[in-house]
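Mind having a look at this structure? Questions to follow.
Every protein chain except one is present and positioned as in the full complex.
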Amino acid sequence: MQSETTSDVLLTPKKEKGLKAFLRKCKQQQTLLLMTIPFVIWVIIFKYLPIWGWTMAFQDFKPALRFSEQEWVAFKHFLFLFTDDRFLGVLRNTLAQSIINLVLGFVTAIGLAILLNELSNIKFKRVVQTISYLPHFLSWVVAAALVSSVLSIDGIFNDLLTSLGLIKEDILWLGVGEYFWGILGAAETWKNVGWNAIIYLAAISMIDQEQYEAAKIDGASRLQRIRHITIPGMKSVIVVLLIMNIGYILESGFEPQYLLGNGMNVEYSENIDVFVIKYGISMFNFSLATAAGIFKTIISFIFLIAANSFSKKMGQGGLY
Amino acid sequence: MEFWKLQKSGMGKTREDVIFDTCNVIFLVLLCVVMLYPFLNQIAISLNDATDSVKGGIYLWPREFTWNNYSHVFEEAAVIQAIIISVLRTLIGTGVGLLCTAMVAYAIAQPKFMFKKSVTIIFIMTMYFNGGLIPTFLLMKELQLIGTFWVYILPTLISAFNLIIMRSFIEGLPKSIFESARIDGAGDFRIFFKIVLPLSLPVLATVALFVAVFQWNQWFDVFLYNSSNEHLTTLQYELMKILQNSSTTSSGDMASAFANSSDSGSNQVTPKSIQATMTIVASVPIILVYPFLQKYFVKGMTLGAVK
């Protein structure tokens, strides 16, 4: 990519140095600057300015007091977080849930996009596409209620497994901690696969059709065309999404865990966000919530940078 | 069973193809059943008598048909006003957001752009932190955005996620198109509007859908910034209010139950039926956006349009 940058507008005399060269370049690229600078200012005001709030993590923050009046407590809230007996378990659950979601989310969405692309009946394709993204619009309250009823003792899932002879006795699926990650992964996939597939469908639709025609004439089979045209066509989007999502490694959501979690599966369902809600927000402790946020941000950056440089090393390009 | 009859019987349709198509169609039909059921179930519950729904056991068809749940929702005077605000914020938020996102994406997709990397990083970082509720609230207060419509649009102008998606699509466009345009003397604005935008329709449609759904579903910013401005609340917020209102057993009612004043008589609505009605009322309008945008996903159309 870098080697192609020598377009004719770019012929900046390399000998000129310093401010003058810089200004000259600015002038050359004034349109591009005009297109970005207002938004850079915007992002600094709306996203970066509120970071002063991170100071809360080092205070016993009381919203009523002015900044100078707050009581500083150094790492108290971080220590509370990291020294809690359950923290390791909570961290493990967060990682496990988010890795399962990441892998399942990618594989199923890409798979669905490919299958949809293979349909030649446009009407049928559009109907399936629309129906498949419906569950995304159900709130988790509704979706969790549904999951819970499907998995109940008299629920359809137990009935199905019994009639297939796979289990002898009904299983209380939500009552066994070990099943929770799987249930969560399945629920997330069901809810979001159609939604996640949209972006891949967009990527596929930008693939040049002539490639398919040419491959057909060369006698490439269906699977070969998928492997050699469709998937490479989505590759750049897949890589970009993958890197971004690896950055979200500690964000496994909280609504489904909160709604489907119970005393019997708590050792597998409770993740960082649920923990922070219980001991932070709901106890008027904004400081703890902020401390957890900072921790997550740091981990995010570490993973993001690692994933990005790994991808670059593999020659797949990176986010930046 | 007619699906595969409709499959184009183009040249070179081998046995392998037929098997593949058949399995594919069967799989997707099954998938549709799983995806569609909850929705039909919510429709059935929303059309069923609220008190009767408490008993459970409603699947695809209402047991005691009624429009009560819907009339309960639409009786709220605020709902109509809220629909207008929701539509406006979705339209304006999507339009403005899309334009701004595309513009920045175009700039950072230009290999020669001097701040390419720094601008990209500045935006990417915003995906992984936030300053927290109270600092953000105070910022909105300083900017005098509280109590205005713009608090829905300005803070969410560009999402870094959408920006990166769009950038990677623009980077995928054939370089030759840009170069020939530059040789013709076109400036960046011209290239952006005349070439990049028309060529990027699939990704524009995708991002438009993302932004529209986000804007439509938002209620938290209404809760924080505009809850006391009745003329600026959105549909999701009003529905949330009706839903919470229908639960006689919120924590607040513990106190009134304690004083035994909850002599509130029979409730015609229950949280369950309102939840179902709300799901339908809130999601059907936005769901309809997708089929409309799907025409921009049609293969090959984009490149052909320029050539």
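In order of appearance the chains are A and B, and numbering begins at 1 in each one.
Throughout what follows, a contact is a pair of C-beta atoms (placed from the backbone, for glycine too) under 8 Å apart; a residue touches a chain by one contact, two chains touch by 3 or more.
To be clear about the criterion, contacts and distances are computed from a predicted model.
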Protein name, per the UniProt record, of whichever chain is missing from view ("YdbS-like PH domain-containing protein", "Cytochrome c1", "AIM24 family protein" or "ABC transporter substrate-binding protein"): "ABC transporter substrate-binding protein"
Message: Using the document's definition of touch, tell me which of B:Thr66, B:Asn130 or B:Ser227 contacts the absent chain.
response: B:Ser227
Query: Out of B:Leu40, B:Val96, B:Leu143 or B:Val289, which touches the unshown chain?
result: B:Val96
Of B:Phe20, B:Tyr70, B:Phe193 or B:Phe214, the one touching the omitted chain in the full complex: B:Phe193
Query: On chain B, what residues meet the omitted chain?
result: 51-52, 54-57, 76, 78, 88, 91-92, 95-96, 99, 133-134, 137-138, 141, 147-150, 193-194, 197-198, 219-220, 223-224, 227-232, 237, 240-241, 244-245, 247-268, 270-272
Statement: Missing-chain contacts on chain A, rising order, are 60, 62-65, 144-145, 148-149, 152-154, 172, 174-175, 258-259, 262-264, 266-267, 278-279, 281-286
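The rule we apply is simple: only the chains that are shown with their structure count from here on.
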- prompt: Just how far, in Å, is the C-alpha centre of chain B from the one of chain A?
  reply: 16
- request: Give every residue of chain A touching chain B within the complex, in rising order.
  value: 1-2, 4-5, 7-10, 25-26, 29, 31-33, 35-36, 39-40, 42-54, 56, 63, 112, 115-116, 118-122, 124, 126-135, 137-139, 141-143, 146, 190, 194, 198-199, 201-209, 216, 219, 221-223, 236-237, 240-241, 244, 247-248, 286, 289-290, 293-294, 296-297, 300-301, 304, 319-320
Query: Hey, which residues of chain B end up touching chain A in the complex?
result: 3, 6-8, 10-12, 14, 16-17, 20-21, 24-25, 27-28, 31-32, 34-36, 38-39, 41-42, 100, 103-104, 106-108, 110-115, 117, 119-136, 138-139, 143, 154-155, 157-158, 161, 164-165, 168-169, 171-172, 175, 178-179, 182-183, 187-189, 192, 202-203, 205-206, 209, 275-276, 279, 282-283, 286-287, 290-291, 294, 297-303
